[in-house]
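First, the structure itself, so that you have it in front of you.
Missing here: one protein chain of the complex. Every other protein chain is in place.
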Amino acid sequence: MEAINIDFAALNLITLSPMLITLLGALVILCIDLIKSDLDKTLYVTLTILTLFVAIGATLSLNINERGLFNTILIDGVSILGQLLILAGSMLFIPLALTKRKFHDFSYPEYFALFLFMVFGFQFMAASDNLILIFVGLETASLALYTLIAMHNTKLAHEAAIKYFTMGALAAGFFAMGAAAIYGVTGSVEMDSIVKVFQSKMSEPSIMVPIIGGALLMIVAIGFKVSLIPFHMWTPDVYEGASASMAGYMSIVPKIAMMVVAMRLFGMYMELDIEIVRYTIIALAIITTTLANLMALVQNDVKRMLAYSSISHAGFVLVAIALDTTKGYSSLFMYYSLFMFTNLGAFAMLWVSRHKYNVHHDRFHHPYEKFAGMIKKAPVSAVIMAIFMLSLAGVPPFSLFWGKLYVLSAVVDSGYYAVAIILALNSAVAVYYYLKLIIYMFLKPEDLSQGNVVYANRSLALEMVIGLAALATIASIFYVDPLMQFITDLVGASGY
Amino acid sequence: MTITLTHYLVLSAILFTIGLAGVIRRKNLLMLFFATEIMLNAANIAFVSISSFINDLSGQMFALFIIAIAASEVAVGLGLLILIYKKYGTLDLDKLSTMRG
Amino acid sequence: MSNILTVLIFFPLIAAIFGFMVNQKSIRVYGITVAAAEFLLSLWLWASFDSTNPGMQFVEQLSLIPQFGISYYLGVDGISLFIVIMSTLMTLIGIIALSVKDDIKNMIITLLFLEVAMIGVFVSLDVILFYVFWEFSLVPMLYVIGAWGGNLRLYASIKFFIYTFAGSLVMLIGMLYMAFIYHSTTGVWSFSLTDWYSLILPFDVQKYLFLAFFLGFAIKVPMFPFHTWLPYAHGQAPTVGSVILAAVLLKMGTYGFVRFSLPLFPDASVAYILPVGIIAVIMIIYTAMIAYAQKDIKQVIAYSSISHMGVIVLGTFAMNTEGIAGSVFLMLSHGIVSGALFLLVGVIYDRKHTKIMSEFGGLAKSMPNFAVVFGVMTMAAVGLPLTIGFIGEYLSLAGFFKVSPTLTVLGGTSIILGAAYMLKALKNTFFGPITNPENENLPDLDAKELTALIPLVAIVIWLGIYPKPVLGPIDTTTKALVQMMHNKAQTKEAKATILVSKPKKEAK
Amino acid sequence: MEAIAFYIFGVLIVGLFLVTILSRDILYSMSALAAGMVMISGLFFILGADFLGAVQLVVYSGAIMALYAFGMMFFDATREVKEKHGSGLLVFILSGASALIMVIIFAAPAIGNKIEPLVQATKGVDNPHAIGEVLFTKYLIPFEVAAVMLLVAMIAGIILASKKMDESLSEVYVGADPETEKKEQV
Partner (left out) sequence: MEKYLYIALFAPFVSSLFSALFAQQKKMQFVGIVAPILIGISLMSSLLLLSHVHESGEAVRANLMDWIVVGDMNITFGFAVDQVTAVMMVVVTTVSTVVHIYSNYYMDHDISFNRFFSYLSAFVFSMMILVMSDNFLGLFIGWEGVGVCSWLLIGFWYHKKDESKDVNPSVSPSWAANEAFIVNRIADLGMLVGIFLIYWNLGTLTYTEVFAQLGTLDHTLLVWIGITLFIGAMGKSAQFPLHTWLTDAMEGPTPVSALIHAATMVTAGVYLVIRANPLYSQIPEVSYGIALLGTFVAIFAASMALVNRDLKRIVAYSTLSQLGYMFAAAGLGAYWIALFHLAAHAFFKALLFLGAGNVMHAMHDELDIFKMGGLKKKMFWSFLMMGLASLALAGIYPLAGFFSKDAILEAAFNEHTYGIWFVLWLTAGLTAFYSFRQVFIVFLGDERYHEIGAHPHEAKPYALWAMSVLAVLAVIFGWFREDFMEFITKFLPAYEMSEHTHHMVWILTIVTTAIAVTGILVAFFKYSKKLNRSEKTENSFAYKLLYNQYYIPHFYEKAITKPYAELSEIAWQELDMKVVDATVDGIAKTIESSGDVSRRAQDGNLSSYLKWMTAGFVLITIIAVISVVIK
């Protein structure tokens, strides 16, 4: 047996740099904890942010369309974009740990290490087209995420974590089976070769059954992660049980990572004109937006409402994947980058109002009543929250309107007028539940019996995060164009 | 009679479904986790059999990683179960339905 | 000042933001000052407007999202100029007559935001910019109705918001499709209205696009059967809310028809004359009847608004200069008159806290000035010649007569039915003996109310007698518009229906 | 020969796993699972995947089962588990439909047909060797990530099971905040 010769340059180790940086950061935090255990969370938060910052820098310096490490790492525009969004999203959400009140999760330095490990997992999901690596990355991130949720250490958090975990395990089974089906047809677990084999075998009889079957199994797994109905069942419960900061995080970053995977996987199908998958995805997307909107209408708790709303948004965006146009994919990233800020703001506002006694409701921590008359108690906060709500509802000129505009435009361009109208009308339904909060805040008489519960958890860091989110939401018009340019360039460069 | 790949795959499919049935049937969380293991094992059988029939190693690699994943899941899952058991005193998932609607 | 339109849009915005710093007690004066300044600015706009130029003036264009063809593109022509002026005027009047007691600061700031949105809608030449202002205008109005409204205010405000929002979203799809077509024809993304004007669309595409836009506008107008949000909104809104809603916000819908539907889809517009005309006629007669049945005087005026909007729609779809110019003029006159009527209802509501007509009776005796102003506005509302109401109504009906005499006669019943409900309301409120002793000593209009109302009375009469300064620019622009539609029309039917005016004879 | 072995193993696996999901006794269930895993490793050996067979034995039947056993001790699993089973019909329909779908997908003749292998084992090298070669070249990165994953699992297990979780800083209580009330009284 001869020695294996590996050309070191061909490994293209640089492609791994962003992930390595995150990993290093996590390990450093663990080591610091080992050395000195009574350090404050501010240190870890800062370290985490710095790590992510460096990772962003590393990501930006990558060359587009390179592969590394035996083809397992794929750096194209989409993976750069995905990683950037993941890193930026994480960076925006982690300062939410700097609260006024003490919470269980942030008392562990491991929390921040796990957080970085999770980001590390997501990065691999975005930066690979190898199903194995994607799966391992996914599980790394998911296991860390389950733990992070449970670490909030409330009864509901535990319930949330176990629900998420169990459904995640089922989804993992589907993912494995789906991958097996695809592997069975193609003998490959790498998408670039999978697509080639698909192409060459399209004429074979009954080939469609395993190909589409694999896709369906994958849809279950992906649908679970991006919370499509009916694989969404965990979402509202987990959002409710988890801390608001974690819930907000979950509504963005894991979904972006999974959306990238979905893009790669289903993009492959679209490329081959396997319309069935396209229709299935569109149908699923419509079901998701519609039903999620309906359920969000009747919620009594703002956090739960936001959970359903983010399900609905995910469904809305999913249509963009089914279009298989550059504009569609770009609009997806566009949407999520704008959604990130708005949802950051909305959940951060909830997080600010986190206190330790459920005053208004036995179970709900953020019932609508809690915000009644907020305009009197905290006018600026109320206005900002209202702006986030309007943005989520897609009222111009706030940021998410532009996202909606691009997505709808992409849908219209591809000729799916009926879909566009359904999505538009869904937005009209959605307006109701966002307005409901605005109405509570602005138009209902205030509840004087309680102190400033809407301020309970306020701290400078949180204010800054909210301010940033509000700024990004209001002033969107000024950066939409460069952002869109950037995204379109990157997406276009990867051949989507 | 030769055993073809299809035999293995059908076995895998059946096992997967058994696992699935277990997942949707079980109310005890611990036993539910057993069922998820079955599903992963079914996938393993599929991967390994395909791998060996087409003489390709990626399938076996996949199976290997699935085993690793299964192990990790057990670790985290058990940790969660312990938490739940401490808080709720039971592993019956019917008791875990505070959050609904 | 070539960037006067930008100033017009951003001046109230900045003023609103600074308004947060002004003391609660001084805020009313602040509001009046700002609104007056804005009004003067809009008058300046008029003064420097070139009446002989039918095209867009004071054009400003600044690319916002170049790759998607969205720009900050403003301009006014004869059609939008006066609606802008009316918006600023009604805001000013509304603030002067403001009678809310609590949170007056929030109210004034909200009104200023609303003013930004209103002006923005009418001066935007970029479709997305138009849409942005269009949607944004809902937010302050929601707050105005919801915070200062009556018992059902939350229901009314939500209904208002969601109904119009739903319609305009469908319109947004239409806009995106239109942009897509523009892109596929020219290879360039553009949302500029003037670019879109140059596009000649195939007939069947026009039909769908027309319907998409129609839904958005029709809900805003509001056309039967999408009108039910309006009575609630009016019924619950505070006076100033009703004034601005009736005077300006409703006009966005009909303005949309003139600005978008007609020039973009001339063939489809002609093809849909009959259904639209029938809806408009139903709307005129049906809501006039409902207005007759009302017990609440504000609801009478609310439903009468719908009825009048029906006449405006008829005029718009007349496809000739007379009708379109008339409908634009009727937009103005209806804005002034219904605004004034809502103000007047507000006057009595402030004194009695009820709007039910049976509570009144004989008010002409205790409040003579009030009765006189109300009478003048009633006469303007029923379209008496030499008041502002006649010209628009006459021209709209005259224009539509060319298209369909039968529908015009049916729609013309508005002059009968309108008289019926308005005079009934007037009689029940002002005439007869004073049945309720409380009404004996109601104070007549005070200085604040007179300040708000007298300019409106003056305008009603001035423009009724000498409409030329306003009608002239409208005429010039409308002629060009009709000419453009005629040139764009493809079907024979459309060519024949869209009637270009003869070139004006040189001065005799 | 292969056929016999396959059928024996197949029937046994199916049977054992059925016991796993149907048994009311947690011990039976677990034992059946462990036995089933062992049988699966047998299948792997038949298929020539020696290394995986070994790993399956060691990891599953060894490590995972040990973990579960520890867990069971903690949970006092000797009790018979009472489960309320709702609609058996629903479970039956769902699993039946899924079985049908899965079998149709995986029985399709296209699977395994005329496939170029992606990572071919070097000829004449035994399976563990070949696996090692691939694992440390092509799949090095997944391998490393898997290592991180195990680290995560370890940390997670330690944290979640630790005593520190017994008392919560974050728990939410129902009722008025005593601090606010105090302030109000003052």
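All chains are identified by letter, namely A, B, C and D, in their written order; residue positions are counted from 1 within each chain.
In this section, contacts are C-beta pairs under 8 Å (C-beta built on N, C-alpha and C of every residue); 3 or more make two chains touch, one makes a residue touch a chain.
Because the structure is a prediction, the values reported are computed rather than measured.
Peer 1: Could you tell me which shown chains are touched by the chain that is not displayed?
Peer 2: A, B, C, D
Peer 1: Among the options C:Phe11, C:Phe360 or C:Tyr394, which residue touches the chain absent from this view?
Peer 2: If we include the chain that is not displayed, C:Tyr394 is the one touching it.
Peer 1: Of the residues A:Leu11, A:Ile64, A:Leu216 or A:Leu272, which one touches the chain left out of the display?
Peer 2: Missing-chain contact among the listed residues: A:Leu216.
Peer 1: Have a look at A:Phe70, A:Phe174 or A:Trp402 and name the one touching the chain we're not showing.
Peer 2: Checking the options A:Phe70, A:Phe174 or A:Trp402, the one contacting the hidden chain is A:Phe174.
Peer 1: Which of these touches the unseen chain: D:Ile4, D:Met73 or D:Leu90?
Peer 2: Per the contact definition at the top, the residue touching the missing chain is D:Leu90.
Peer 1: Can you tell me which of A:Lys163, A:Lys255, A:His313 or A:Lys327 touches the chain that was removed from the display?
Peer 2: For the chain that is not drawn, the touching residue is A:Lys163.
Peer 1: For review purposes, identify every residue of subunit C that touches the missing chain, sorted by number.
Peer 2: Residues in contact with the chain left out: 159, 162-163, 224-225, 227-229, 286, 289-290, 292-294, 320-322, 325-326, 362, 364-365, 368-369, 379, 382, 384-386, 390-391, 394-395, 397-398, 401-402, 405, 408-409, 412-413, 415-416, 419-420, 423-424, 427, 430-434, 465-468, 471-472, 474-475, 478-479, 501-502.
Peer 1: Residues on subunit A that touch the omitted chain in the whole complex?
Peer 2: 162-163, 166-167, 170-171, 174, 212, 216-217, 219-220, 223-224, 229-231, 233-234, 236-237, 275-277, 279-280, 283-284, 291, 293-299, 429
Peer 1: Touching residues of subunit B against the unshown chain: what are they?
Peer 2: Residues 20, 23-24, 26-27, 93-94, 96-101 of subunit B touch the chain absent from view.
Following the convention adopted for this analysis, only the chains that are shown with their structure count from here on.
Peer 1: In terms of CA centres, which chain lies closest to the overall middle?
Peer 2: Nearest to the common C-alpha centre lies chain A.
Peer 1: Taking CA centroids for every chain, report which one is farthest away from subunit A.
Peer 2: Max centre-to-centre separation from subunit A belongs to C.
Peer 1: So what's the Cα centroid distance for subunit A and subunit B, whole Å?
Peer 2: Here subunit A and subunit B have centroids separated by 26 Å.
Peer 1: I'd like to verify one number: the distance from the centre of subunit B to the centre of subunit C, where each centre is the average of its C-alpha atoms, in whole angstrom.
Peer 2: About 65 Å separates the centre of subunit B from that of subunit C.
Peer 1: Taking the mean of the C-alpha atoms as each chain's centre, how many Å separate subunit A from subunit C?
Peer 2: 44
Peer 1: Which positions in subunit D touch two or more other chains at once?
Peer 2: Touching at least two other chains: 102, 105-106, 109, 111-112, 115, 117-118, 138-139, 142, 146, 149, 152-153, 156, 159-160, 165.
Peer 1: Using the touch rule from the top of the page, what residues of subunit B touch 2 or more other chains?
Peer 2: If we look for residues of subunit B contacting two or more partner chains, we find 5, 9, 12, 16, 19-20, 33, 44, 46, 50, 54, 56, 58, 61, 65, 68-69, 72-73, 76, 79-81, 83.
Peer 1: For this entry, which pairs of chains touch?
Peer 2: A-B, A-C, A-D, B-D
Peer 1: Please give the residue numbers of subunit B that touch subunit D in the complex, ascending.
Peer 2: So the residues of subunit B in touch with subunit D come to 1-3, 5-22, 24-28, 30-31, 33-35, 37-38, 41, 44-46, 48-58, 60-61, 63-65, 67-76, 78-83, 85-86, 91-92, 94.
Peer 1: For subunit A, which residues count as touching subunit C in their complex?
Peer 2: 375, 390, 395-397, 401, 405-406, 408-409, 412-413, 417, 420-421, 424-425, 427-429, 431-432, 435, 438-439, 442-443, 477, 480-481, 484-485, 488
Peer 1: Per the contact definition, I'd like the list of subunit D residues that touch subunit A in the complex.
Peer 2: Answer in residue numbers: 101-102, 104-106, 108-118, 122, 125, 129, 133, 137-142, 145-146, 148-149, 151-153, 155-156, 159-160, 164-165, 168-178, 180, 183-184.
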